[in-house]
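Every protein chain except one is present and positioned as in the full complex.
Naming follows writing order (A, B and C), and every chain is counted from residue 1.
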Amino acid sequence: MVEPKDYDNDFENKWCPGCGNFLIQKAMKQTFAELNIPPEKILFVSGIGQGGKTPHFMKGNLFHCLHGRALAVATGAKIANHDLNIVVNSGDGDCYGEGGNHFLAAIRRNIDITLLVHNNQVYGLTKGQASPTSALGMVTKLQKHGVTSSPFNPLATALGSGAGFAARGFSGEPEQLKELIKQAMNYRGFALVDILQPCVSFNKINTHQWYKDRVYDIQSIGHDPSDLAKAIMLSLEWGERIPTGLFYQKESTPFHSRIGVLQDRTLISYPFDGEKTAAVF
Amino acid sequence: MVEPKDYDNDFENKWCPGCGNFLIQKAMKQTFAELNIPPEKILFVSGIGQGGKTPHFMKGNLFHCLHGRALAVATGAKIANHDLNIVVNSGDGDCYGEGGNHFLAAIRRNIDITLLVHNNQVYGLTKGQASPTSALGMVTKLQKHGVTSSPFNPLATALGSGAGFAARGFSGEPEQLKELIKQAMNYRGFALVDILQPCVSFNKINTHQWYKDRVYDIQSIGHDPSDLAKAIMLSLEWGERIPTGLFYQKESTPFHSRIGVLQDRTLISYPFDGEKTAAVF
Amino acid sequence: MRTNITVKIGGEAGQGIQTIGSLLAEVCHSAGLFTFSIDDFESRIRGGHSFNLLRISNEQLIAPGHIPDILVAIDQRTMNLNKATLLPDSLVILNAENKSDSNADIDENSCSEADLEGCKSDNVLRISLNRLAKEAGGLITANTVAAGCIFAVLGTPFDMLKELLVKKFKAKGESVINLNITAAQKGYEAAGTVRYHKQFDWKPTKTDRIVISGAKAAGLGALASDCRFFPFYPMSPATGVIASVVPYSGKLPIVVEQAEDEIAAVNMAIGASFAGVRSMTSTSGGGFCLMTEGLGIAAMTETPLVIVDSQRPGPATGLPTRTAQPDLLFVINASQDDFPRFVLAPGTPSETFESVKKAFYLSEKYQVPAIIMLDQFLATSQVTQQNFFKVDKDVERFILNEDNLKASDSLSQSPDTYKRYSITDSGISPRALPCMGNIMVRVTGNEHNEKGEISEDAKNKVNMSNKRNSKLAAMKKEMELPEIIYPKEADNQFFLTGWGSSKGPIIEAYEILKLDERAKERGINFGYIIFKDIWPMDAESLKPLIANKKLIMVEQNSNCQMGKLITQETGIIYHASILKIDGRPFYAQYIVDKALETIS
Partner (left out) sequence: MRTNITVKIGGEAGQGIQTIGSLLAEVCHSAGLFTFSIDDFESRIRGGHSFNLLRISNEQLIAPGHIPDILVAIDQRTMNLNKATLLPDSLVILNAENKSDSNADIDENSCSEADLEGCKSDNVLRISLNRLAKEAGGLITANTVAAGCIFAVLGTPFDMLKELLVKKFKAKGESVINLNITAAQKGYEAAGTVRYHKQFDWKPTKTDRIVISGAKAAGLGALASDCRFFPFYPMSPATGVIASVVPYSGKLPIVVEQAEDEIAAVNMAIGASFAGVRSMTSTSGGGFCLMTEGLGIAAMTETPLVIVDSQRPGPATGLPTRTAQPDLLFVINASQDDFPRFVLAPGTPSETFESVKKAFYLSEKYQVPAIIMLDQFLATSQVTQQNFFKVDKDVERFILNEDNLKASDSLSQSPDTYKRYSITDSGISPRALPCMGNIMVRVTGNEHNEKGEISEDAKNKVNMSNKRNSKLAAMKKEMELPEIIYPKEADNQFFLTGWGSSKGPIIEAYEILKLDERAKERGINFGYIIFKDIWPMDAESLKPLIANKKLIMVEQNSNCQMGKLITQETGIIYHASILKIDGRPFYAQYIVDKALETIS
């Protein structure tokens, strides 16, 4: 049996004490343990940012790529070998800012990977500029007069774009978060888990307590994740109350099942036969 | 009084005979005439593609920019001088493919421009590859086994991302289209008009007749454009029946009204005063 | 004896000009003749002006024609654009409808007598394409009518044409075949007894030759290299590379995936390559801009990557359907900071096939990006060449399998001590694939230590940069030196120097110059130097070869990029340059004329 600590490594952790990422990472390790996936059988793909560093501080195969590009790299890797368990760790800037176009495309492509967005509503690694999810009016060093763009709504956008699995977790609800990650990993298709994550160094608005005071579990109030209309309405709620949980899930055909050549086996597993190739030229 | 023909120019038109773009262009000219905007008082910004060529075949100021980048250029121009009437002509590939990230950002920024997307569900200028809006399964020269990504839903995405004005027109309903463009131009904020446009050369599925058989005007069935929930539900409808019209409109504060320095005058109109500048250093 | 005939067929986009051209080429091919065909078209789908320029010969062709021996003017514009440069003995086939004809399908743009004004040629054959096509059974066959007429003046036996039509339309059924045969016959007969004064010896001939474009050669080269993943974003003139592999999907284990943009395309290729599948993406300069960032992550993670840059004139959108060679210095210097990469510039389809294979081999051997430079001219020209489809039985992948992993030094007892970036003499570290065994493969675009962990240590940075750069010495030795040809050691000798697609025109120009009277009179000799493997440049070996040679750079860019590169690497300054920047390909006579101008 795999245990969470099998994922521990001895690379120095570089997050600030109290950062929400610690809890996200813990939930990840627990999930993988419960799913019995050993670190050598998982591939992390991550972007640049504090969230993107997550896999550095644990065991597993890793491609830590460019800012914003994790989904594109993960897509390539998954097409090459759809037996890979791919988990993408991204930030709100990484995924919804620089990587926004890949986010839209990944939904449409329904590539069978799990996307964890460490959504701290701020650019952490570059020291506190606004992110696409920062609240309107939030003041930062660079946004002196407050943010002037309305916040990006990852869940509503994903649902509007046809996502088959969309959930929101909160680092401060580790048990729920673990379950959501697990469901996402078990989902056949593209699974988004947007994770509310306090940044103790740069986001003084959306603190742990701020979230604690607002989040509620939609499953606990009986939300049916097959109800798209309801899911969309819930995704528009943000303020005094913030819904978390599994918003929507539908059965879908993942990318690799739509491609003939990938139906029976992985792309990488085909043998190369020079003669056969020459014969079809 | 400005008349549609004031927009005529003598640059050789390069579209295929029968292309839906002709009707879109006609509706544009009529709108500008009805709004009494002369060509020298309009700035077209357009991307690369057949739709992006539209302003070449008519009078007006023009920045014909890179594939996918029209919204970014338009944003800069509008910030520099928000007195400009800016109309962006883009394609479905241009705007939802290469330019997807700028599309998301333009919605959030609520920049006060009119975006016309010539949505022919195909890449026209590059000879018929699938576009982000191409139907699942559509076969093209490059998509030999059919399109494997589900189509992008521009209206649902826009509404999910908080757009203040979202409409769908059809080149084959010129009167409605003209009205939609007019409302978009009159809207204070970012206004999306996604326009269904047959491509006679490369899209043999979504033909003029195909659309004719399916489109219906949501206003004619009494849709209230202030009803976001209804608008979103309508935006998810696509198939035997395709809704057109004004899906949603809400009052909003455009970008330039959110920026202190642009409240009283345009950025470009401030005089430069070297002494004053030196004094604040 | 060598016979060359150049046929130019001009008309509007959408009129099937290219179809006529390929029909011609195919029949020539079946007669054992050689063709070199270029398509010239605007960035639009219908209308405007486009032409196919088909050069036919009974010997191998390496360059396109220029002034047509036979001009086929489907529309007025073709006539107007060409009449001034026609040779007196050129033959003109004119699409001349009787416009007073009360026929709704009359082609308004067909030629009239007035269009002939100023035409230097007296040999004019007037045919009414639309009328004949309709007589044959359908306007749609106008192209076949035109082809029939051209074959007649070329003296091709009608049976050869017929045979090809049967083969070509077999899938479409009897009636389509017959329709086309009738149409061809109409055209053939319309030519009457008019024959062009030069004639080939037409007879069905089996050869081991193919007619192929650079784009297709690149695609097949990738397939021959076991490339399985082709993420791309459409862009002229690069789409043809990907388009050429599409027909093989279903037959070979490949996935062709249209990405949301070029950034995604290159990163998807990198992801797949990391996971162990050879991948290639193809784009033109504007898309390459968007890939420069990805080039850096491939370099930093030492992930193999193959990119085709099919060049066109810029800057920005420029001339999307035209040709140029203006990206060389960009591609060599692209992405922040410097790192080893390969840049290969094949000159022919056959070289393209080989260069792509070499690119895959080298990219995996050295774990560095490899870029292949094509251009619109090379990518789209259809050329008769000896069949070059050599597919190796196996491809060498330079990837650790579990066995040699265990043996590898970099792997001691425990599985997670595998060092993806272990420092070696060659600079090449053992590459394993993710999730393929007990070890963990960890890579990052941040500077890292041997294990792939982020490291900000100063010494480590120097070691890692040095490790990556230390590959360069061996990489240089992988590069073929340029082909340097000259009849004999002589004073007053000038070398036409080029790279990539201008190879053929340069060599042909050289052949012409060898015989040139003006050159002889002035005691001037010519040679040529052609670069195919460009970067990294083995300056040490190159320098003695070109020192004291007078180089006349022949390039399709305005700043003489190969010339600059040679100077940069060797200090040798080129003598002169012939730079063509109008977006149209080189042809031999152009180079000849400019070369003679240059040295006078």
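Keep this in mind: a residue touches a chain if its C-beta (ideal position, glycine included) is under 8 Å from a C-beta of that chain, and two chains touch if they have at least 3 such contacts.
Predicted, not measured: the structure shown is a model, and the values here were computed from it.
Q: Have a look at C:Asn52, C:Thr301, C:Gln382 or C:Asn525 and name the one touching the chain we're not showing.
A: In the full complex, the listed residue that touches the missing chain is C:Thr301.
Q: Which one, C:Glu135, C:Asp392 or C:Glu447, makes contact with the chain that was left out?
A: Final answer for the missing-chain contact: C:Glu447.
Q: Kindly note down the residues of chain B that lie in touch with the hidden chain.
A: Per the touch rule, chain B residues meeting the hidden chain are 9, 11, 39-43, 45, 48, 53, 56, 59-66, 69, 72-81, 83-85, 101-102, 104-105, 259-262, 267-268, 270, 272, 274-278, 280-281.
Q: Touching the missing chain, which residues of chain A?
A: Given the touch definition above, chain A has residues 12, 14-17, 48, 50, 66-68, 97-98, 100, 123-127, 129-130, 132, 141-145, 201-202 touching the missing chain.
Q: Touching the hidden chain in the full complex, which residues of chain C are there? Just list them.
A: 42-43, 263, 284-286, 288-290, 292-293, 296-297, 299-301, 311-322, 324, 326-327, 329-330, 332-339, 444-447, 454, 456, 458-459, 461-462, 465-466, 469, 557-559, 561, 564-565, 567-569, 571-573, 581-584
Here, only the chains that are shown with their structure count from here on.
Q: For chain A versus chain C, what separation do you get between their C-alpha means, in angstrom?
A: Once rounded, the distance between the two centres reads 42 Å.
Q: Between chain A and chain B, what's the gap in Å when you average each chain's C-alpha atoms?
A: Chain centroid spacing, chain A to chain B, equals 31 Å.
Q: Would you give the residues of chain B that are in contact with at least 2 other chains, written as numbers and ranges?
A: Each of 98, 100, 132, 145 in chain B touches at least two other chains.
Q: Where in chain C do residues touch at least two different other chains?
A: Within chain C, residues 249-250, 260-261 contact more than one other chain.
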